[in-house]
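Below you'll find the structure, written out as structure tokens, and then a few comments.
What you see is the complex with one protein chain gone and the rest in place.
Labels for the chains are A and B, by order of writing; each one numbers its residues from 1.
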Amino acid sequence: MSEGRRLASVAAPRLVSRGSAKSALPLGLTATFLSVVVGLPLAALIASAGHWNVVTSPECVAALKLTLAVAALAALANAVLGTLTAWVLVRDDFRGKSALNAVIDLPFALPTVVAGLLLLSFYGPQSPVGIHVAYTRTAIWFALLFVTLPFVVRTVQPVLIELDVEMEDAARSLGASRFTVFRRIVLPNILPGIFSGFTLAFARAVGEIGAIVLISGNLPYRTEVASVFIFNHLQSGDPSGAAAVAVCLLAISFTVLLVVGGVRRRATRHERDV
Amino acid sequence: MILSTKLMDNVDQKGSPMPRTARTLLCLLVAGLVCAAAASAATTLNLVAYSTPKPVLQKIIAAWQQTGQGEGVDFSQSYGPSTNQAKAVIAGQPADLVFLSTGDDVNQLVDAGLVDSKWDEQGYSGIAADTVVVFAVRDGNPKHIKSWADLIKPGVQVVTPNPFSSGSAKWNVLAAYLAQRHLGKTDAQATAYVQKLFQHVVSQDTSGSNATNTFLSGKGDVLITYESEAINARLQGENIQYVIPRQTMLIQLPIAVMKASANKNAANQFIQYVKSVPAQQLFAQYGFRPVNKTVAKEPSVVKEFPARPGIYTIDDKTIGGWRAADKRWFNPSGGLMEKIEQGVGGPTSG
Partner (left out) sequence: MSKYVLRGVAVFYLLAILLAPLGLVFYRTLAYDSHEAWQALTNHDTLHAFQITLIAAGIAVPLNTVFGIVCALAIVRGRFPGRGLLNAFVDLPLALSPVVVGAALFVLYGRTGWFGAWFLRHGIQILFALPAIVLATVFVSVPFVAREVVPTLRELGDDQEQAAHTLGASAWQTFWRITLPSIRWAVIYGVVLTTARCLGEYGAVAVVSGNIEGKTQTATLAVQDFYENLDHAGSYAISLALAAIAIVVLVLMTAIRPRESAA
């Protein structure tokens, strides 16, 4: 609130000023808010991390491997199927398309506890369709597919809408096959979107617990994911070991977010150069 | 478009609209803080308890409020996994009295200086009610599960929660070990039994109640659980049967008052009521074994809660109390359970 007033009073005299001052203020506000709301708890988390040997214990290594592998598989599957879905939603036209479009955001809108209950009753022993995969790694993958579905669709969709169809038509008229058109024209354009959707999906999947905890069975070395491992260590009186594992997961996610952010920026710059 | 013209109007009429947004934010924030602050009024007892006794505690509280002592005393109730609750109280959750699933969790509060170290010298050693470790089985007991040995027969699937996050799982592990020791096995044989048992475990949920839900949803042939939990599931209309093994563990559920409680008197009076005949009868109705001798001798109670040849406590010499058990079994780095989990699921089967 006082920030608001400060913003107003500082903004007034800068009627003609340009350039760096313009970005200084939002930057300052952003930095302050982020450090109080996100930075402080993260700092506390990192400070409380000790017992690093927990990270290299065989059970933790198994949980980390499983988490990263299943998260990557889920993000990958959604990168492919999400792109396909986005394509259908933008280029195709059929009855009920807008309803389908609305449904995409369901995993964002649904509380994870509810998602967990729902997935358990769908894939569990009482499954009405006979898919009984609960308490296996496949179940974790299904749960993550559900949770991360919107990311790729929603990052690719706007790019596809913007994309000029004329270019594709031109290529087609010059004899390029459908596949060539897709590979040479469409894909390069939507690749940054797919990338950023993939990373967000991956990051989300790595930290997910609510949708998984009921359905995975949490068997150490087999179906225990990292977030459940962290939870167990928190419970059993080893918060500093739990924090150590959490910091590791965080570092992995952060690196992936950074790297892909970099790739995306380079891709867009490249596009501009051309 | 509509939205943007509105915003424009704001700009024209009042200059910068930011202060208005800011004021709204401020109001919301203040309202929130006031709500949080204006909680206390008359005598309110903050009760922090583990999850399963919620139905019975609510009945007992209502009954106490009908008596002269309890009249006008409000309760603020919090239920959750036992260890979780103890930790929350240590971190500052307001509490006048705690009702937890293991003496170990109360000891944590003693170590933090929040509960008097002589809590277990109160009536019935600070215990409010008992229960035992049982096997919940499918309708008609199709796998003929009667004893601990039946749990490790080929093809039997066992559901028990994770011993690192759930108090109920700790009881289960110790009961399995204890039963073997009293069947004449050596320490090494009994430990090997626990490992074999965990090879049959198909789900390790984070809490006892999650494990119950997993079993009720159709997973596994047998659920190792509290007798009280099995009876509660029945009372909730679930089709569940249970077997009390001949050797099992007595689960003692402690209740204690907080040192710094502002309502110590009321809290102590409530604890006394909890151990009195009317409250103990309610416990019995909801599946808990009463500690009050008068109630325990009632014929209906004797029938509902049959005796067994071997019901052992945590202080049995093969275990040596909670502190020793915690160190030997449940230390997350180097405890026996860590090794057992590794032996069961370890890299080989990965």
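Annotations
In this section, a contact is a pair of C-beta atoms (placed from the backbone, for glycine too) under 8 Å apart; a residue touches a chain by one contact, two chains touch by 3 or more.
The structure displayed is predicted, hence computed values, not measured ones.
Note that the absent chain touches A, B when the full complex is taken as a whole.
Among the residues B:Ile90, B:Val156, B:Val243 or B:Ala296, only B:Ile90 touches the chain that is left out of the figure.
Touching the chain that is not shown, out of A:Glu59, A:Glu168, A:Glu208 or A:Glu224: A:Glu208 (per the contact rule at the top). The chain not displayed touches subunit B at residues 3-4, 7-8, 10-11, 16-18, 21, 24-25, 28-29, 31-33, 35-37, 39, 46, 48, 51, 54-55, 76-80, 88, 90-94, 207, 209-210, 212-213, 216, 232-233, 236, 238. Even with one chain removed from view, subunit A keeps its contact list with that chain: residues 8, 11-12, 14-16, 18, 20, 22-23, 26-27, 29-30, 33-34, 37-38, 40-42, 44-45, 47-48, 81, 84-85, 87-89, 92, 94, 98, 100-114, 117-119, 121-122, 128-129, 142, 145-146, 149, 158, 161-162, 178, 200, 203-204, 206-210, 226-227, 230-231, 234, 239, 242-243, 246, 249-250, 253-254, 257-258, 261-262, 265.
One rule holds for everything that comes next: only the chains that are shown with their structure count from here on.
Against subunit B, in their complex, subunit A makes its touches with residues 1, 3-5, 7-8, 51, 53-54, 57-59, 62, 120-121, 124-126, 134-135, 213-214, 217-222, 224, 228, 231-233, 235-238, 241. Listed in rising order, the residues of subunit B touching subunit A in the complex are 16, 18-19, 21-23, 25-26, 81, 83-84, 162, 164-166, 201-206, 210, 213-214, 217-219, 330, 332-333, 338, 341-342, 344-347, 349-350.
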